[in-house]
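One chain of protein is taken out of this complex; the other chains stay put.
Right after this comes chain A.
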Amino acid sequence: MLVRQQQNTADTPRQSDRFGIASGWLLVASLLCMPLAQADAEKGLAIATEQKARDRGWGDSESELQMVLRTAQGRESVRRMRTLALEVQGDGDKSLTIFDEPLDVRGSAFLTHSHPTAEDDQWLYLPSVKRTRRIASRNKSGPFMASEFAYEDMTSFELEKFSFNYLRDEPCAELTCYVVEQTPTDSFSGYSKILVWVDQQHYRVMRAEYYDKKQSLLKILELSDYRQYLDKFWRAHKLSMQNQQTGKSTDLLLESIRFNTGRSAADFDVAALERAR
């Protein structure tokens, strides 16, 4: 033990020396590569812009979702909900989620007006007291329905919410992906960065790694069972979020989705909340 401890204490300064040298080199290297780094930021933004562009024009949708929460030992708990969504040109999307299960929250409805730069507006209607309450969306980093998804993981993707940096190409399943680093611009985000794997053919997100504020890997999201709708829009039917720190996981399953259901902005105002069932 004696030997081991001494080694440890002896190692620390050496390691930090090595780190010092390494970071010195890193600094030199980054100075030399400045134009390259900028190009990477541009490429990252270009990829994200294309990603956003490819998903433009879907109009409105209605989907049924199932959420399966799992503990580290594999015990499960299921939540069910329906989501109506409306694409808004020139602003963030609107969505209305109605909870079906567990039964004690049935009929609760969650309305979101997302905005690219301003804070999102959120309301929750509680049928038990027949009241609607606005939720301060600063706290968007907490778990959604006690799952491993945070509200901010599920809100509409807006370019203004991140700064981008292209890192590398990497094979993902049988495809090739761009690996892009997204850094949240909002200080109220729960993440320091998100690494996203976007396939080069269809610009679909295949995988994402979420890093917490202390730069540790927190969660890994894997998206699969992509199906194409309206000959254009790809939707993943299975999203698996695995918490790397607690071992818990959540599967978000898209059970059905329909487009062009004829919804309008009127279906997404606060008064509509109380009508939603």
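Just so it is clear, contacts are C-beta pairs under 8 Å (C-beta built on N, C-alpha and C of every residue); 3 or more make two chains touch, one makes a residue touch a chain; residues count from 1.
In this text, contacts and distances are computed from a predicted model.
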**Study point:** Chain not displayed: protein name in its UniProt record ("Integral membrane protein", "Acyl-CoA dehydrogenase", "Nitrite/sulfite reductase" or "Carbohydrate ABC transporter permease")
**Key:** "Integral membrane protein"
Practice item. Quick one: say which of A:Ala46, A:Val105 or A:Leu159 touches the chain that got left out. Key: A:Val105
Check your understanding: Which residue among A:Leu69, A:Ala85, A:Cys177 or A:Leu252 touches the omitted chain?
Key -> A:Leu69
Study note, to complete from the structure: Only one of A:Ala41, A:Val88, A:Ile135 or A:Ile220 touches the unshown chain, namely A:Ile135
Point to revise | Where the unshown chain meets chain A, residue by residue | key: 1-5, 8, 69-73, 75-77, 99, 102-105, 108, 110, 122, 124, 126-129, 131-136, 138-146, 150-151, 188, 190, 212-214, 216, 245-246, 248
